[in-house]
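With one protein chain held back, the other chains of the complex are shown just where they sit.
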Amino acid sequence: MKVFIRRLKQRNRVAFISLWILVFLYCLAILADFIAPYPYDLQHRDYALCPPVLPHIFHNGRIRRPFVYGVEVVNPAFKEYREDTSRIYPVRFFVKGQERKILGLIKTDRYLFGTDNGKIFLFGTDNHGRDVFSRVLYGARISLSIGVIGVTVSFILGLFIGGVSGYFGGRVDTFLMRTVEIIMMFPFFYLMLALRAVFPPNLSSVQVYLLIVVILSLIGWASLARIIRGMVLSIKEEEYVMAARALGLSSIRIITRHILPNTFSYTITALTLSVPDYILGESALSLLGLGIQEPYPSWGNMLSVAVGNLRILTGAPWMLIPGFFIFLTVLTFNFLGDGVRDVMDPKNW
Amino acid sequence: MTMEYILDVRGLKVVLKKEIYGAGIEILRGVEFTIRKKESLALVGESGSGKTLTAMSIMGLLPENISLIEGEILLCGTDIVKISQQELRYLRGVKAGMIFQEPSSYLNPVFTAGSQILEAIKARDISKEEKKDICVKMLKDVGLKEDIYYRYPHQLSGGQQQRVMIAMALINSPSLLIADEPTTALDVTTASGIIELLKVLKERYGLSLLFITHDISLAAGFVDRIAVMYAGQIVEISDAKKIMETPLHPYTEKLIACLPERYRSGERIKAIEGSVPDFGKLPGGCAFHPRCPYVMDICRRSEPPTIRKGGTLVRCFRYGNNVETNRGE
Partner (left out) sequence: MEIMWKLIEVSKRYHLGKGRDVLALDRIDMKIYRGETFGVIGESGSGKTTLGKVMMGLIEPTEGKIYFRDKCLTDLKGSELLNLRKEFQIIFQDPYRSLNPRMRVADTVMEGIREGIDRAEKKERVKELLQMTGIEPERMYNYPHQFSGGERQRISIARALSTTPSFIVCDEPTSNLDLSVQAKILNLFMELKERFHLTYMFISHNIKVVNFIADRVAVMYKGRIVEYGRKEDVMKNPVHPYTDILISSSFFKKADVSEIERLQGRQGCLFFPLCPCAKDRCYTEIPELEEVGKGHFAACFKAE
């Protein structure tokens, strides 16, 4: 792994940077409980659609430790706010607050930063008065993990089916490939809609989450299996594979040690590049109201609120910040995928 | 003197450009040889000797990352190093034609053989029918039937494809034909047919031939002179029969000793110690000295000049120290 990262750095700077951006994003997601100053469902009733409240350093021309001004509600009906320079709330780090568990495992009562009585809405609030920054962090969990889990499931299924089909050929191959083709024929989008509509609306969010992952993976693995099968068919005829057969190695060993690893240069690249598809798929589902349900945030469903409402779009553009995060994630995955493709070529080792 | 030569290569130096900075890695280090009218010369060498690059230089076909930094290449009196791309394009095919190792790679699979030969004709002022007649005549000359004109490359055998390539190369009646390992990818019986064809065409068209191969015994079987290359230089040039009987350069001698047909059953072949050095990692002095059984002190320090001994030109200190002219015989 270390070698991989080093090679990536050498060959493709952009991919290397992208890798670390993604690592940073995933850390944010994992540590959301610690970093987010507010719970994702805490509504600040008086502060709905409040613009971002950012920390300042200068006050009256002098430097102070970071602080936020108070937020004065000018007009609650029209959601107008103004910074109240008379009230100063210092930003403290590692503040004490409500006790909760990070990832449900580690208890803590400290937050990375916060103010005692002030409001620090780094990305503003949404129409329910919930801190967008905190919701983005919690939402990252859904969006980022769906991609990775979905891709892993597809990967395993696709490799296995494609590998077996290509190597053994004959009836096994015919049967598996016809199955794959039937699966690919399904209009999955409509299946998703139908399934989602059929399931009771009060499914727990975990169940909904799993359902989405399963649906997305099922779409993905079929075409991967076909491509892998094609690659296996040609790799099977390579001389080093014949030599391995001549050595008397078992079929399993030949498939796992010789054939499949030689498909990795394609598969790992393809997978890295398809993670964005899963993320966007989840966003699309959420946009249609079929994904993660309120109040649980995902970047997709946060966007759906903003996108559906012109007034919010024009009046509270910070609601589109989740879109920026989707964009950033997709972009970095793409760059990373390019870099991975470079690195996977053994000639570059 | 110079007009006598169809091809006159002088002091050719070619380098592989390094990616960022620094001098390039020398691949051809001062290649020199001549070919007269109606003469055939074989450039013999193993992989890494630079023989294919030499041919590419003559045709002006060097790839992007390789550049010619010194030398003159006089093709029928014109120094092609100095002319423009446009002029070079004209010379290609008209003064010199080239055929390659894998004929199938060099024929476009979506066009018929005939149309590709037709396309190679450079003369402008003749009608399409006349062009077709020329093609058909050429096909006959290379030993193919007229119906090959309408066939696609994949419908032809390896030998037929190579004959089509030869037709394309000779359609404009060049003075020089460069053949880069034309028989290496072919079966033995097909290959001997191609060699026979080349001999016949050489006579009929008064061609000069530059034949590149790694098989010295193949070369000795049909060319007039042989030039042996090692590590980017020509180490010996001589009459073909003479070189096989009395090789002067130690590399030539040891290379000939590697031919299996010179041994009886059960004998071990006298192989050459060591291996061909990588470009950029050449030993100082004579490039061959670490593997040479006759190595002397001076071989380690300086590069041997080209020395004339009888009808042979050889780069070896065993034959003296004087710098002779590098003109072919």
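Letters A and B mark the chains as written, and numbering starts fresh at 1 in each.
Keep in mind that, in the parts below, a contact is a pair of C-beta atoms (placed from the backbone, for glycine too) under 8 Å apart; a residue touches a chain by one contact, two chains touch by 3 or more.
Quick caveat: nothing in here was measured; it's all calculated off a predicted structure.
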item	value
Touching partners, among the displayed chains, of the absent chain	A, B
Touch with the omitted chain, as defined above, among B:61, B:123, B:200 or B:259	B:259
Among A:249, A:268 or A:328, the residue in touch with the chain that has been omitted	A:249
Residues of subunit A (touch criterion as defined above) contacting the omitted chain	238-250, 257-258, 261-262, 264, 346-347, 349
Interface residues of subunit B (partner: the chain not displayed)	46-47, 158, 187-193, 195-196, 214-218, 221-222, 254-255, 258-261, 263, 265-266, 268-272, 275-276
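Assume only the chains that are shown with their structure count from here on.
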item	value
Interchain centroid distance [CA atoms averaged], subunit A/subunit B, Å	59
